[in-house]
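Okay, so here's the structure we're looking at.
The complex appears here minus one protein chain, its other protein chains still in place.
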Amino acid sequence: MTRNGPLALIFHTLVVLFMLAPLVIVCLVAFTPENTLSLPTRGFSLRWFQAVFHHPDFVQSFWNSLWLALLSATLAVALAVPAALAITRWEFRGRGFLNTLFLSPLIIPHLVLGVAMLRLFALVGATGSFGWLVAAHIVIVTPYVMRLLIAAITGFDRSVEQAAYSLGASEATVFRRVTLPMILPGVTGGWLIAFINSFDELTMSIFITSPSTVTLPVRMYMYATESIDPMMAAVSAIIVGITAVAVLLLDRVYGLDRILVGQH
Amino acid sequence: MSAAAPRFPTPLILSAPAALLFAALILTPLVLTALLSFNEFEHATGRTHGFTLDHYLAVLTDSYYLEIFLRTFRVAALATAICVVIGVPEAYILSRMGNPWRSVFLLVVLAPLLVSVVVRAFGWSMLLGPEGPINAALVALGFGRMRLLYSEGTVIVALVHVMLPFMVIPVWTSLQKLDPAVEQAALSFGASRGTAILRVVAPQILPGILSGSLIVFGLSASAFAIPGLLGGRRLKMVATIVYDQYLSDLNWPMGAAVAVLLLAANLIVMLTYHRVVEGHYRRRLG
Partner (left out) sequence: MSFLELRDITKRYGTLNAVSDVTLSVEKGEFVSLLGPSGCGKTTTLQMIAGFVEATSGSIRLDGRDITHAKANTRGLGIVFQSYALFPHMTVFDNVSFGLEMQRVPKAERKDRVDEALGLVHLSPYAGRYPRELSGGQRQRVALARALVIRPPVLLLDEPLSNLDAKLREAMQFELRDIQRKVGTTTVMVTHDQAEAFSISDRVVVMEAGRITQIDQPYRIYEHPETEFISRFVGKTNLLPGTVQAINGPAASVSLAGIPVEINAGGLVSGETVTLCVRPEKLRLIAAGQGRLPGRVAERYFLGSQWLYHIDGPLGTLMAVTPNDGSAPLETGVPVGVDWNPSVVRVHRGRLAEAPDPTLEAH
């Protein structure tokens, strides 16, 4: 039941169409049986998806992106949980600084981060290293995890931990049996959004990937500047599909609006 | 009970791993880049050394660069303005919806944020391409095929598509904090819908609009993929300069100088916002 007038609803519909149009068309074109970019008016075909799977560069990049995202999301969570606990639970000198530091990748353009890391990698001989690439992605996605964790931890009734402690639990047991389960939605949500952001990342990755570590978005970018054919649409459709799955999971686990908009 | 929690290891130990990683991969590279921007560059050998302000001078005085800066500023400003015009009403409309529509459409409007920018740019290039549906519609209507790609307009449109969620989110947040009774109070005193919105709602969501605008502007000014894929080789923006310097000209110091300026601009804008606007509004709205 909406309280919006018809004019508002028309406007709203246009906005929705505007937001969905590029994604829809990408998914449609991916199924075209033709040789050129066109809508699948004469039937659907999976030939371009097959072309992707037979294109070694793209397959390699897909796995690169997947592993990269899995590793950086998991490690980001592993680093962020203790850091978020530290920042929210204690007053100490440097707390404000650390808070800003951990959230800084959000306001530093990925372009700047990319070239800065390129310089660092050149100096320490890390160019082409998958490990360093993972480290760079961890840094990029950690702010998203931190924000969610900080929200989860501050919304926490501390006396529950005290209750467990008073019943004889050690600090470690309190963390394992009480704290962690209670912040789990924040942890899982944070992991998912970190995964998505790493998988999607382009601008920074362009500068710090090497031929063996090229990620899927970078591969697409390089390919798109040369030639455009429906295979790109197929790759895009795959990415949209993966994102859709992740988004649905995210919504189920945590609530998409809560993650993107924040709790209030 | 608000007593101290059971004693954990000190917070510094807990945050150390993350802090070290960030020091190594954020602070250090940025410092290195800042230093690099002052290095001289030998075209012949590609070596960098010494100290010079040439790069900064070139960037700030050479018409080639200034033209690109102007274009970037123009594009970013227009994208921001359009985002405000579309995003604010959309956020307002969404907030007035009931569930389940509200959640569904919020998802629809925000979810594209999670799709890679390459895919979205590619989608636009297909939509606006010579074989795309827009042109097909134009042909059918008798206007003939138009070259829609590779212009500033295309870049702006695609930027708006990518940035719109960044505008909707803070405005939406502001709207959530609104007490709906306040708007009703205005109406009960005889204000028209329009007046109520203008004099009661808008001032309260202004911080959200400003926040969104700054985010959108900052992201648009440093955008790389959209201009790259939809602007063509002739339409260069700040990000393109950096890319060219680092990866084709290999004049890293020059690229570093531009990058530093871009970062500085972003930070200055953010800090000004926090100091001026937040302070002003915090006093008024709490």
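General observations
Think of it as A and B in the order they're written, each chain with its own count starting at 1.
By our rule, a contact is a pair of C-beta atoms (placed from the backbone, for glycine too) under 8 Å apart; a residue touches a chain by one contact, two chains touch by 3 or more.
Keep in mind that this is a model prediction, so the values were computed, not measured.
The omitted chain makes contact with just one of the residues A:70, A:169 or A:222: A:169. Of the listed positions A:37, A:178, A:214 or A:237, the one in contact with the omitted chain in the full complex is A:178. Seen across the whole complex, the unshown chain contacts subunit A at 157, 159-160, 162-170, 173, 177-178, 181-182, 184.
Assume only the chains that are shown with their structure count from here on.
Here the CA centre of subunit A is 17 Å from the CA centre of subunit B. Within the complex formed with subunit B, the subunit A residues making contact are 1-4, 8-9, 11-12, 15-16, 18-23, 25-26, 29, 36-39, 79-80, 82-83, 85-87, 89-90, 92, 94-95, 98, 101-102, 104-105, 107-113, 115-120, 123, 135-136, 138-139, 142, 158-159, 161-162, 165, 171, 174-175, 193, 196-197, 199-203, 206-207, 216-217, 220-221, 224-225, 228, 232-233, 236, 239-240, 243-244, 246-247, 251, 256-257, 260-262, 264.
Across the complex, subunit B meets subunit A through its residues 1-3, 5-8, 10-12, 14-15, 17-19, 21-30, 32-33, 36, 86, 89-90, 93-94, 96-98, 101, 103, 105-120, 122-127, 129, 131-133, 161, 164-165, 169, 172-173, 176-177, 218-219, 222, 224-225, 228-229, 239, 242-243, 246-247, 252, 255-256, 259-260, 262-263, 266-267, 270.
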